[in-house]
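Just one protein chain is left out here, and the rest sit where they should.
As written, the chains take the letters A and B, and residue 1 is the first residue of each chain.
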Amino acid sequence: MKHVFENHDLSTAECGQLVDITDDVVGAVERSDVKNGMALVYSPHTTCAIVINERERGFFEDFNDFLEQIVPKEGPYYRHDDLSIRTEGLEDDPHDIPNGHSHVRAALLASSSQAIPIVDGDLLLGRYQKVFFCELDRARERKVFIQVLGD
Amino acid sequence: MKHVFENHDLSTAECGQLVDITDDVVGAVERSDVKNGMALVYSPHTTCAIVINERERGFFEDFNDFLEQIVPKEGPYYRHDDLSIRTEGLEDDPHDIPNGHSHVRAALLASSSQAIPIVDGDLLLGRYQKVFFCELDRARERKVFIQVLGD
Partner (left out) sequence: MKHVFENHDLSTAECGQLVDITDDVVGAVERSDVKNGMALVYSPHTTCAIVINERERGFFEDFNDFLEQIVPKEGPYYRHDDLSIRTEGLEDDPHDIPNGHSHVRAALLASSSQAIPIVDGDLLLGRYQKVFFCELDRARERKVFIQVLGD
């Protein structure tokens, strides 16, 4: 079995940004020389998601309006942001910039990764499908892992 | 490594339909002769999802009521449906039937695919688990890709 792994660094600009990483994934598949297998696109972060959808500005804004509506950044009380109750030894992410909403949004989407089939050397994204790295926290330095497995 | 890929065409009837494709997946696994590996069930569309849940009419209706409640088809303004603002060269899906809600629903579920283990020749779906192709747009002609990988 062939195996290619690539880390791609990226800098996000703001909460809700959908960074189109399709060319990175397609490039990794080409470099892998895998004819039949799959590409696994993975975010090693807890406040991000990998999402496949259309590259269309209206959708980007609709999706962010929706997330803001059901998991608002401001207003609700998030225990994650309340340092006074973090007393049980579970927390491992001390932070001073509140991001409780980011964790809930990431858990809602529950998409640390997306898997895409590779057949006869082609990544089988549909005509309108693009692969996005979705930033659910603020502007940050991020990594996206692309793994190609197959023969 | 063995590799079997099948495309199954299907015609959906309406928004929210959950098409049971379990038999297609089980059949592909049998045809593959893969003993240990995984089945990747993939939708190449931007307004659909692959969902695993119970085949039960009440659940189907509950789930659609829920989606309609949090991402209504009518009422909200979706920029995706506003052709006047599609001016940035990003859009690649000119359409005249509004489906902004379909894109948001698909991004919310964020499930272009589901992966299921195959062990000793058996697809390890639980007793009540069925695999569904979930139509989030209107009645359309669709494809579902089933890929079986393993030995």
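In this section, contacts are C-beta pairs under 8 Å (C-beta built on N, C-alpha and C of every residue); 3 or more make two chains touch, one makes a residue touch a chain.
Note that this is a predicted model, so its numbers are computed, not measured.
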{"item": "Residue, one of B:T12, B:S32, B:T46 or B:S111, that touches the chain absent here", "value": "B:S111"}
{"item": "For chain A, the residues touching the chain missing from this view", "value": "1, 3, 5, 40, 42-46, 70-71, 78-82, 85-86, 88, 90-93, 100, 103-104, 106-108, 110-113, 115, 143, 145, 147, 149"}
{"item": "Absent-chain interface as seen on chain B, which is shown", "value": "1, 36-38, 49, 51-59, 61-63, 66, 70, 108-111, 114-117, 119, 124-129, 149-151"}
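Following the convention adopted for this analysis, only the chains that are shown with their structure count from here on.
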{"item": "Whole-Å gap between the CA centroids of chain A and chain B", "value": "19"}
